[in-house]
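Each remark here refers to the structure printed beneath this line.
Apart from one protein chain that is not included, each protein chain of the complex appears where it belongs.
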Amino acid sequence: MMVPDLAEGRRPYRATQPAAAEVNAKLSVQNLDAWYGATHVVKKVSMAIPARQITAVIGPSGCGKSTFVRCLNRMHECIPGARMDGRVLLDGVDIYAGDIDPVLVRRRVGMVFQKPNPFPMMSIRDNVLAGLTLTGVRPRGGEADALVERALRGAALWDEVKDSLGKRGVSLSGGQQQRLCIARALAVEPEVLLMDEPCSALDPIATTRIEDLMHSLRETYTIVIVTHNMQQAARVSQKTAFFYTGDLIEFSDTDTIFTSPRNKRTEDYITGKFG
Amino acid sequence: MAGLDPGQAKPPSRALERAFAGLCLAAALLPLLLLFVLLADVVYDGLSRLDWAFLTSYPSRRPERAGVLAGLVGSFYLVGLTALIALPLGVGAAVYLEEYGGRGRLAQIIEVNISNLAGVPSIIYGLLGLELFARTLAMGRSLLAGALMMALLVMPIVILSTREALRTVPLGMREAGLALGATRWQVTRRIVLPMSLPGILTGAILAIARAIGEAAPLIVLGALTYVDFLPDGLRSAFTVLPIQIFNWIGRPQAGFKLNAAAGIVLLLLMLLLFNGLAIYLRNYFQRRTR
Partner (left out) sequence: MGGETTGRGRLDVADMRRRVGAHARERVIELLLTACGVVSIVTTVAILGVLVFETASFFAEVSLAEFLLDTRWTPLFVDKHFGIWPLVAGTVLTSAIAIGVALPFGLLAAIYLSEFATPRARSLLKPALEVLAGVPTIVYGYFALVVLTPLLQRFIPDLAGFNALSPGIIMGIMIMPMICSLSEDAIFAVPESMREGAYALGAGKLQTVFRVVLPTAFSGIAASVILAISRAVGETMIVAIAAGQQPNLTANPRESVETMTTYMVQIGLGDTPTGTIEYKTLFVVGASLFVMTFAINLLSQRLSRRFREGR
């Protein structure tokens, strides 16, 4: 469970001049490889993730899409035996450079997981504030109240829980729990939000609410969503990346991918020939 | 499965099967019954001797004037000190192995060590205590030397039970904390440890309870058998309840056997107290986290 200093990832910091094509890129991924032990799960992936848009990552299970997004906030390395190589630039800064603290990267690149995971021993309010209290920051009463309200409003949960902030986070429904987790991520004020199949454990109504929420979040945040649901990708995203066995097969505007994919495998996948 | 060739298989006999099930049940119940009878016997003998004077007297050459005060107080001191040393070390080691060690080489070596140490007879720890703490580190046959030795003795159990408690915290909780920008230690201290606290405490108390009944390593260490004073510090000589009982069992007079029975009742009460405490704590936390 150690956070290893990845020998491969340790390079002296140097400012990188953004290439012309990446001027608008919030995250620029360059030649990213990732392994679990001896298994090569992400292979030489390069892509530029645009700011304040929703980028969907689709592909059959086991294609490396989850691992790929976990590399974007250095969560991949938290798993024993995990390893990566390549560069990920956040606003032009390589987050894998030797003097970069992964902990601080994660405060700028938030994450929401597949299964809602509010902290069971905390109230709704404490869950929202967890990002601060965990790191030893104790916001004063008024500020904390304002932050809790802002984050919960941001996650479209405020109206449902404003009278029961002291209740346990785990007492909420699955969909509410997931929005609580989004609120918890927003309270840290990240710039990028990674969502790893955030609706796969939810019912259709809760899923719709999360998708609506994503539309409004897009104005402020850069969002990357992993999904196994192609309709969801088509509904919410502006850009779509198709992964297959660790390779990035195709990456372009969502409209293009779903109407005129260039690659045969992309077409087969979105038309349901496999998956 | 050649023996199951249907041609030669006898038709299964229900009666035989019943009889065998009964035999198996008897095998499980008989030792329990025996223990129950033995315990009833010792409690019956012991209660007749158990009074206030017995609790507050030092040992004596005359059985009816002897008491367990030194052993009782010594046991409490020793167990308390042992807990103070073993808990932080054991929990720390468990946290290292579960939360930090990963698949590292050092973690593997430590794991092999712990499982081997758990199989070392307790009396061997007495040799370690005698040579290392009492002699080389010049602590003598003191309370401190005894507690350090007992701490090493129970540490593998503390580590084992703590690791089990830590494993009950879902991985998702750690990931959620890390993804919020908390460090490994912040996640451990503010999420993982609070969530696993009931399990850690229960396991730790049971591990410490084991130390209450131990006599062999303390005898080898050289804890005294005849003590007519209370420990007045870490460097003080001491005795414990099991050694006092052992001493009485070894005397020929019947009166001392009665004293031993009374001592055993006290020892069992102490164990009951600790086990009860562990169960109470577990229920208390379960109620609170529900």
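A and B are the chain letters, set down in written order, and residue numbers restart from 1 in every chain.
Note that in this section a residue touches a chain if its C-beta (ideal position, glycine included) is under 8 Å from a C-beta of that chain, and two chains touch if they have at least 3 such contacts.
Quantities reported herein were computed from a predicted structural model and do not represent experimental measurements.
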- line: Shown chains in contact with the undisplayed one are A, B
- line: By the document's definition of touch, the residue of B:Leu50, B:Ala107 or B:Ile208 touching the omitted chain is B:Ala107
Message: Which candidate, B:Ala70, B:Ala83 or B:Leu128, sits in contact with the chain we can't see?
response: B:Leu128
Query: Quick one: which of A:Asp33, A:Asp85, A:Glu160 or A:Glu189 touches the chain that's been left out?
result: A:Glu189
Statement: Had the left-out chain been drawn, it would touch chain B at residues 1, 3-4, 6, 9, 11-13, 16-17, 20-21, 23-28, 30-32, 34-35, 38, 41-42, 88-93, 95-97, 100-101, 106-107, 109-110, 113-114, 116-117, 119-128, 130-132, 135, 152, 155-156, 159, 183-185, 209, 212-216, 219-222, 225, 242, 245-246, 249-250, 257, 260-261, 264, 267-268, 271, 275
Task: With the missing chain put back, which residues of chain A would touch it? List them for me.
output: 13, 15, 90-91, 93, 95, 99-101, 103-105, 107-108, 132, 135, 137-139, 143, 146-147, 188-189, 191
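Here is the rule we use: only the chains that are shown with their structure count from here on.
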Geometric centre distance via CA averages, chain B-chain A, whole Å: 47
- request: Could you pull out which chain B residues touch chain A in their complex?
  value: 98-104, 170, 172-184, 186-187, 190-191, 194-195, 289
Task: Using the touch definition up top, name the residues of chain A that touch chain B in the complex.
output: 1-4, 73, 75, 78, 80-81, 103-104, 106-107, 110-111, 113, 115, 117-121, 130-131, 133-136, 181, 184-185, 188
